[in-house]
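Worksheet: one structure, shown below.
Part of the complex only, each chain left as placed.
All chains are identified by letter, namely A and B, in their written order; residue positions are counted from 1 within each chain.
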Amino acid sequence: MKVAIVMGSDSDLPVMQQAIDILKEFEIDVEVDIVSAHRTPEKLVDFSNNAHKRGISVIIAGAGGAAHLPGMVASMSPLPVIGVPVKSSNSIDGWDSILSILQMPGGVPVATVALNGAKNAGILAAQIIGATNSAVLDTIVAYKESLKTKVMEAAERVKTSQQ
Amino acid sequence: MKVAIVMGSDSDLPVMQQAIDILKEFEIDVEVDIVSAHRTPEKLVDFSNNAHKRGISVIIAGAGGAAHLPGMVASMSPLPVIGVPVKSSNSIDGWDSILSILQMPGGVPVATVALNGAKNAGILAAQIIGATNSAVLDTIVAYKESLKTKVMEAAERVKTSQQ
């Protein structure tokens, strides 16, 4: 019950940190590494082929521009791979990151989340674990309640301020 | 260990059938239903709130145009929700379906696959179950091997035809 979080460059860390933080909040173990599909292809192969043998249950992979990391990990690993399109400095408004991750061919899915949506990637990883782990499922249920509470409080503030 | 497949309209069935077929091939139980976010909102609420109580582990939701079904199911269910953007007749080249499903706000992820990528949605659902079920994980490993074999055979045909 461990989630591996990999990214193509340390410049992706500010975005990917949100996945790390929410998983820690959910008390799920994470490991974090930089694996560049284009600069460290051997490490990519090694990581992807072995993650499921090392006790990893879910992989989160973030990358920007022509973002090949999530799809390449998914091509080699049998685990569910969550892709985070990062709006990096070399990206065209994020469209390249999104399409490079989302539009995978038949047979090799990547579970894509919103542009810069690393927080949601972390929550989705927890939900995947929760699909067969009732303690984690309860954590998700409680988390959703907390979202509701925050919105209700904001609603009160807005209604008060309009009077 | 059951996957629920819902779609917004029976016109989505030809696309979504690919998810049903691959899951049956993997010998994973599926239930199929039509739940329209916009036309049967009460059924949407009922389905989303109760799926995890009925033994469903993963939900696949497909819809086109302003595709709200996957995100609305995800707003109420603690289960992992896989969204399939369908290029329906009322869609603008699929962009509306993709963006309506992918760009969910923080807190409510939808695991989005490629446009019309229902087959990949089915495989991803199996991978999610396989994350904690070694028999299903083995099925995925074998499936990936079969993809490789098909490509190797096609490569032979192409090389032969070029000589």
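By definition in this document, a residue touches a chain if its C-beta (ideal position, glycine included) is under 8 Å from a C-beta of that chain, and two chains touch if they have at least 3 such contacts.
Please read these numbers as outputs of a predicted model, since none were measured by experiment.
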Worksheet item: In total, how many copies belong to the whole complex of which 2 are placed?
Response: 8
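To be clear about the criterion, only the chains that are shown with their structure count from here on.
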Response to the item:
For the pair chain A and chain B, the C-alpha centroid-to-centroid distance in angstrom is 18
Worksheet item: Along chain B, where are the residues that touch chain A in the complex?
Response: 1, 52, 57-58, 78-80, 82, 98, 102-115, 117, 119-121, 123-124, 127-133, 137, 140-141, 143-144, 147
